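One protein chain omitted, others in place.
To keep things simple, chains are lettered A and B as they appear, and every chain counts its residues starting from 1.
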Amino acid sequence: MKIFVIAEREQPVSELCAGARQFAEEVDLVALPTTQVVDGVADKVYRLEVPEGRMMEDAYVALANLIEQERPDAVFAESSRRIQLLLGRTAARVGGSVISNVNAMPGAKEASTMYFGGLANRKYKGEDGTTSFFFVRPATFPDAEPSGNNVEVMVPFVEPSYEVKRTEVGPRVKGDVDLPSAKRIVSVGRGIKEEKDLDMVRELCSLIDAELGCSRSIYEAENWLPKEALVGISGSTVVPDLYLTLGISGQAQHMVACDGATTIMCVNTDPYALIFEHSDYGSKADLYTVVPRMIEYFKAHPLK
Amino acid sequence: MNVLVCFKSVYDDVAIRTNSDKTLDYQAVPHIVSLYDLNAIEAAAQFVEADPEDRNLIALTVGDTKIHDTTMRKNVAARGASEVYLVMDDALEDAETHQTAQAVAAAVKKIGDIDLIICGDGSADVYAHQMGIQLGEILGIPNVNAVIDFKAEGNTIKVTRELDEEIEHIEVQTPAVLSVLSDMAQPRICQVKDIMTAGRKPVHELTLADIQCELPAAQYQILETKVPEPTPRKMVFFEATDEGIDQFIEQVHTYLTTEGA
Partner (left out) sequence: MYELQEEERMILSMVDSVCTDIIADRAAEIDEQDEFPQDIYDVLAEQGLFGLAMPEEQGGFAVSVNCWAQCVARLAEESPAVALMLFVAAIGADAIMTYGTDEQKNTYLPEIIAGEKKISFAMTEPNAGSDVWSLTTSAKPTENGYVISGNKMFISNAEVADLFCVFAQVDVDGERKPAAFIVDAHDERVVISAHEQKLGLHGSPTCPIFFDKVEVASDALIGEVGQGAQIAFHALNRGRIALAATALGITRASLKASATYAEGRKQFGQPVFDFEAVSFMLADMRIAATASHGLIDDAIDAFVNDARDVKERVAAAKVFCSDAAQQAATNAVQIHGGYGFCKEYPVERYYRDAKAFTILGGTNQIQRRIIADEVRKQFAL
């Protein structure tokens, strides 16, 4: 069994290599110029070469050639925008289809995916003898460990048949939030009435060293928080130790994105809100009472 | 300039119910235009309406024969398309990304003379972000995703992409395929005149045979589609009393100083 991993950020590089190692004797990492390669995660590291001034996704011809030559049983990929394009082009070139939103993998070619934003799980099994392409969501392999010697192999650039001219590239101005790697998240929903009320939530966040997230209703209706703060199927998937929700009702599209949290706590005045069914601990009190008292408490009992 | 916008027809998930064996019950569930494809239609319509003399918008969907819904196609026509193509064939039921892209590519060739193809970010059911990309590759024309803005200067399309970490500006020559982000344009609320004229626009119903498309074999089996069991949680709740609030806060503190430290 041979599995290719394609990822950009450090965490998915490790996670996907570790997951692949559960099934495969050979795990090879395919690295874009932007990939944060982690030591000791793969047998080979294929480095896709991209000439100056070209978009990285143009490396797909070389990648497709590599896949046809190496015939991996599966490709596990991080669903970044660049890899979506790179892998889509590659799959089309080798005549393959791509399975996205994988949230569990019972086998190297078996994937459970989110259907209709988490309404249901749809399970696929890749046909033997083909390369199966999977976009795997964060936290799909929680207990796996990566291994390997990271033997470097350079993959020379091959020109595509058409030209895409890159004229300019710059950093994207993002909100100062990084939810996917956060260990603690406090997330707010409709229960927050005014933008200024976020101040007390921010104070709580700083006391317990948590990031601030939000539900879709707050992101879309109010625009108080940047897109990076959105937790949900169309935003970030999070896997913190603690996910504390304030005034969030707990709709399916939100819950699938925080289901990987070790512990979920909630504060909601509606004791019949869906969120309680997904919570380890829940307070039925008003967040406007609970939050100030939490702030008081953690000031008196600061965390080390 | 002929602009083609592709849209997927999906079950209206609000109306889907669950059977006792946790499978989904689609009975009497209507088909609608997939949510983010409405944004793609809007982005394409705004582009065409910016130069209505020169630009023309055509809409295309492919799927199984269950997508045969006259209201849905009129809805698309009302949003600015001058004609609508539907490729309907039961071989396309639960089609994989490559199969769908092959069918769309064949349809594009059948329609002919298309300069620019607009696709959405992903479909409401599988949200794969793949169709436009694979389509472009099969047609052998430039294709990019994550498009947040584009404009045409002659045969050059200037595109802005919003990536995870970067903003990227690129240029491609027509014909090309752009998969646009849903943030690019918010779907319009159609006007009465759009709705009343929609039914008069030509609709072309085609089969895979009509577009000379032989679908490639599926590469995955669908084993099951089931509503998941929720992750088991402790479900310890505290009342909205002074005492209950204190207990809850102490619980948060205990957690953060022990297992969640």
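Following the convention adopted for this analysis, a residue touches a chain if its C-beta (ideal position, glycine included) is under 8 Å from a C-beta of that chain, and two chains touch if they have at least 3 such contacts.
Not measured: the values here are computed from a predicted model.
J.: Tell me which of A:68, A:270 or A:296 is the one touching the absent chain.
T.: With A:68, A:270 or A:296 as choices, the missing chain is touched by A:270.
J.: Can you say which of B:46, B:71, B:221 or B:257 touches the chain missing from this structure?
T.: Residue touching the absent chain, from the options given: B:71.
J.: To test your reading of the contact rule: which positions on chain B touch the chain that is missing from view?
T.: Its contact residues with the unshown chain are 70-71, 74-75, 78, 189-193, 195-196, 198-199.
Simple rule for what comes next: only the chains that are shown with their structure count from here on.
J.: With chain centres defined as C-alpha means, what is the inter-centre distance between chain A and chain B in Å?
T.: The computed centroid separation for chain A versus chain B comes out at 21 Å.
J.: List the residues on chain A that touch chain B in their complex, please.
T.: Contact set of chain A toward chain B: 8, 34, 55, 57, 79-82, 84-85, 88-89, 91-93, 95-101, 110, 113-127, 130, 132, 135, 161-172, 174, 184, 208, 233-234, 241-242, 244, 259, 262-265, 267, 269, 271, 276-286, 289-290, 293-294, 297-298, 301, 303-304.
J.: If we count contacts the way the header does, which residues on chain B are in touch with chain A in the complex?
T.: It comes out as residues 11, 13, 16, 24, 96-99, 101, 122, 124-130, 133-138, 140-146, 158, 161-173, 182, 216, 218-228, 230-231, 233-241, 244-246, 248-253, 255-257, 259-260.
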